[in-house]
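One protein chain is absent from this view; the other protein chains keep their places.
Up next, chain A:
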Amino acid sequence: MKIPLLVSTGILLVALLPCQECRALSKSPAAAPGALHQPDFFQQQQQQQQQTLPVLLRMGEEYFLRLGNLNKRPVGSFPASSSSTSHLQPEAPASNFLRAALQPLPERSLGSPEEGEAEGEAVEREKRSEEPPISLDLTFHLLREVLEMARAEQLAQQAHSNRKLMEIIGK
C-alpha cells in the first residue's frame, strides 16, 4: 500500500516541478508567427541533457570564437560575403565542430570527477582566451551596402509618413 503511494507521490512531484530550461518568452501573442512554446521536457531527459549539453554549448562557443578570430580562417557561410574574403567550405567547420565536440564525451561517461574536470578546463580555457570575439566577418564594402539599404528604407518610411500626414491634413 505504501509503495504505490510513494510511487504516485514521486510521479506527481516529477510532473509538477517547474521547467526552467525552456525559453519561450511571450510578451504579445499577436507578434508570434508560428510561435509554439517549447515542449516540457521530461525531468530525467532534462537531467541527462544538463549533464551533456553544457559542454556542447561551451564547445560551440569556443568553435565560434575560433571562427571569429582574425588570425584564423574566416567564416564562410554568409551568402552575401564576397569570395575573396573566405575560402573555407561550410562543411569543414561543421566537421571540425563535431570532432571537437565528440572528443570530451567519452571522458565524460566515466563519472563525475572527469566531468567536473572537463567543465573546469573549458571554463579556464574560456577565461584564458581573449575578449569574446563573437563578431561578423563582413567587408566594409558589404557593410556600406547594407548601410545604404537601411538608409533607403528610412527615407522611404519617412516619405510614407509624410504622405499619410498630408492625406490626413487634407481631409
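In this text, contacts are C-beta pairs under 8 Å (C-beta built on N, C-alpha and C of every residue); 3 or more make two chains touch, one makes a residue touch a chain; residues count from 1.
Assume contacts and distances are computed from a predicted model.
Novice: Absent chain per UniProt: "Corticotropin-releasing factor-binding protein", "Two-component response regulator", "F-box/LRR-repeat protein 4" or "Protein yippee-like"?
Specialist: Its UniProt record gives the name "Corticotropin-releasing factor-binding protein".
Novice: Among A:L13, A:L143 or A:A159, exactly one should touch the missing chain; which is it?
Specialist: Candidates A:L13, A:L143 or A:A159; residue touching the omitted chain: A:L143.
Novice: Can you name the residues of chain A that touch the chain not displayed here?
Specialist: Its contact residues with the unshown chain are 21, 23-28, 31-38, 49, 53, 56-57, 60, 64, 68-70, 74-75, 77-78, 80, 131-138, 140, 143-144, 146-147, 149-151, 153-154, 157, 161, 164-165, 168-169, 171.
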